[in-house]
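All protein chains but one are shown at their positions in the complex.
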Amino acid sequence: MCTETIDKIIDHHHGEASRLNQVLLDIQKEFNWLPQPALLRISERLEVPLALIQHIATFYKAFSLVPKGRHRVHVCVGTACHVRGAPRILDAVSEQTGIGPGETDLELKYSLETVSCLGCCALGPVVEIDGKTHGKVTTATTADILEQYD
Amino acid sequence: MPLLKTPAELETFRSELAARRDPETPCISICAGTGCLAYGAAELITAFREELKKQGLDAEVDTRGTGCHGFCERGPVVVIHPGETCYLGVKTDDVPEIVSTTIGEKKIVDRLVYQDPATGESAVREEEIGFYKHQQRHLLANNTRIDSKSIDDYIAIGGYSALCKALTGMSDVEVLEEVKKANLRGRGGGGFPAGRKWEGSRNAPEKTKYVIINADEGDPGAFMDRTLLEGNPHSILEGLIIGGYAIGANQGYIYVRQEYPLAVANFNRALEQAEEFGFLGENILGSGFDFTVDVHKGAGAFVCGESTALMTALEGRVGEPRPKYVRSNIKGLYNRPTVLNNVETWANVPLIINNGADWFTSFGTEGSKGTKIFSLVGKIANTGLVEVPMGITLRDIIFKIGGGIPDGKQFKAVQTGGPSGGCLPENMLDLEVGFDELTEAGSMMGSGGMIVMDEDTCMVDVARYFIHFLTDESCGKCVPCREGLRQIDRILTDITEGRGTEADIATLEELSELAMEASLCALGKSAPNPLLSTLQYFREEYEAHIRDKRCPALSCKELISFHIDPAKCQACLICMRKCPVDAIDGGKNRIHVILQDKCTNCGTCFDVCPKKFSAVVKLSGEPVPEPIPEEERVIVRKKKKKP
Partner (left out) sequence: MSEKVTLQIDGKTVEAEAGMTVLEAARAAGIDIPTLCHHEKLEPLGGCRLCMVELDYGDWQRHVVSCVFTVEEGLVVNTRTEKVDRMRKGILELLMAHAPDAPQLDALATEYGANPRRFPQDASFCIHCGLCVRYCAEVKRKHVVGFIDRGIRKEISFIPEIAAKECNDCKECFPLCPTSYLQAAFVLVESLAFPRGE
């Protein structure tokens, strides 16, 4: 675990305790998860108890204490997508990836999350994979969409 | 980048920009908001630039990626200036024709222009289109006129003139009085008079004060703030600085969802530009007023949109609301006077300063002045963002602007106010939209999400959906919310899955009262609203679910069965092939039958059966008819008689 990278991120936020959430966001982005040594280093340098950091790391959806998969599958379950049938899309995606929302498969290929509103309601139901938006998804097309990603 | 140190320098710069910009210069504006980017707007911008170069026109024609135009249903949206010719659903293949025809020959490409579905009439100019005609776009209009990445564009259309007027032409008290007079009420959900909030902070004895932009837009289905932040970040920043001046705060914050990367990037860029130009920092425009802004990203918690939770998160902690009986405009961030307002509220401030409170109060209702941006989504023909004056009726928004319900379906309900709001039925469509009007009807304005629902929407499921959302987002600190919503969620799930009992409605009402009265924060207090409003207006649906185990909207998965009508089935094999669990029996010329014990109710067969046959039906509360005898399943196709 590269302490240098972690220290650089902490320094970028001036080591301020009020920037704790921002530091964690940058660490999450850098490593794709929050490794325990990173949390210990942050606790030491920002002088914040580890218990508080752990609460923050589990309270907010953006953080993960386990590595995420190569492909981040986000199924929108916002109200507009919901009335257009998002729950069935979620079931289909879950079925096809073998994981439920919040989970990552064993090969670290997919991480599945639900999100509430990506702001493209006209395209609902929406599935976003690795930042790419797939609109007007139906249960019949989810398999085809997922097959594009290895 | 010039550092503008005085009002005169700003005006000189503005005039120089105007002098360099010929309004007759053709400009192609392509909507580059998140929605259109998902439609491929980035590729479109590149295609236009390349095509112009190819046709040797790149020196004479500008292209601009702008903020969201609002007509999301028909994106990508392209508007060509001058002339405001509006093309909808533009693809990269259309680009060469547009450049040759509209830029080159100054003619219209008819097939890309809006056509009224009822009358067939074309509308060439953006403002002639029904969707836009009935709006009043004071906030959103600028989105289409500027490149969101360009501060020059913003200054050219008058940007930062309100800041200049406020800092150098008005006293802080005068600014405050103007905002009070305008009766600007919070656009984030609370509807609290901003001027009164500001005044409380201004008068608080503590010297260090803060102003905060609440950009944690969490209501699912609402993306107004995102559009303003992406499309015109400077306008919000300008409002914030004016607010800081009015109350005596030199430090501003923005708390913005990390799920909005484009908004974060555009706002950060706007901050850098504003610093370079001297609109942030020390002695702004020579006024003696200093101001800086810090950016904090959210990390995925809806509850952080609540003001005390947001402030706790800003302090670097978990976003749990605090039980406070002293308002946060007196004791807020770090226990100091803090004015927290929503993105749209801040965006209104420069307009009020420039045009005056009298202008702002000239439209709206008695208690609700100005305009409101709504995200009109769900079962609606024209999905998108609309800006309307307060006082317009729901009917006009949904039918005149929204184009009504698609696919020939019937309107059932409109939900406003997100998870804190309520569902209003058809007989309330003539309600004039306003803060108090919506609250009295059993809903609320909220941040502006407006979800339209049709006959296929199950209202019990809608209540369950919102409660489930809030159960997931609850911070968990107080019992009525954490435990109460958990039980309400369980009971509503039972009802939608056929396990409802007679006592359930009374229990739901009791738990709702507890949550409303005893919860620590507004999340818990307003959580029962969707449930109570649907009980009020759609009680018969609850009763059908509980007593008859029937979902009248044919939506609840556990209560419906899919059945192929043998009279309509043409044995086309499509549903058989698409069924993910091989639950359809049949063959060529052999009428298909769904094997009920294998069927998982995924609904794929219903979706893929060709419209002309519409052989798949949904049943609820009644037994599925037995399959017809094997002999009758064979289709004998009449051979065409040869002449």
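Which chain is which? They are A and B, in the order written, and residues in each are numbered from 1.
The rule is simple: a residue touches a chain if its C-beta (ideal position, glycine included) is under 8 Å from a C-beta of that chain, and two chains touch if they have at least 3 such contacts.
Everything numeric in this text was worked out from a predicted model, so none of it was measured.
The hidden chain makes contact, of the residues B:Ser474, B:Ser561, B:Thr604 or B:Ser620, with B:Ser474. Only one of A:Thr3, A:Thr58 or A:Gln148 touches the absent chain when the whole complex is considered: A:Thr58. Only one of B:Arg125, B:Lys409, B:Arg482 or B:Arg590 touches the absent chain when the whole complex is considered: B:Arg482. Among the residues B:Glu510, B:Glu558, B:Asp582 or B:Glu630, only B:Glu510 touches the chain that is left out of the figure.
Panel shows subunit B; residues 301, 303, 318, 322-325, 471-480, 482-484, 486-487, 490, 510-511, 513-514, 517-520 of it touch the chain omitted from the view. In the full complex, the hidden chain is touched by subunit A at residues 49-52, 54-55, 58-59.
In this text, only the chains that are shown with their structure count from here on.
Centre-to-centre spacing of subunit A and subunit B amounts to 22 Å, using the average Cα coordinate of each chain.
Taken together, the subunit A residues at the contact with subunit B in this complex read 16-22, 24-25, 48, 52, 55-56, 59-63, 77-80, 82-85, 87-88, 91-92, 95, 115-124, 126, 133, 135, 138-140.
Within the complex formed with subunit A, the residues of subunit B that make contact are 34-35, 37-39, 72-73, 75, 218-223, 226-227, 258-260, 296-302, 313-319, 375, 377-379, 383-384, 415, 418, 449, 451, 453, 457, 462, 465-466, 469, 475, 557, 578, 580, 602-604, 607-608.
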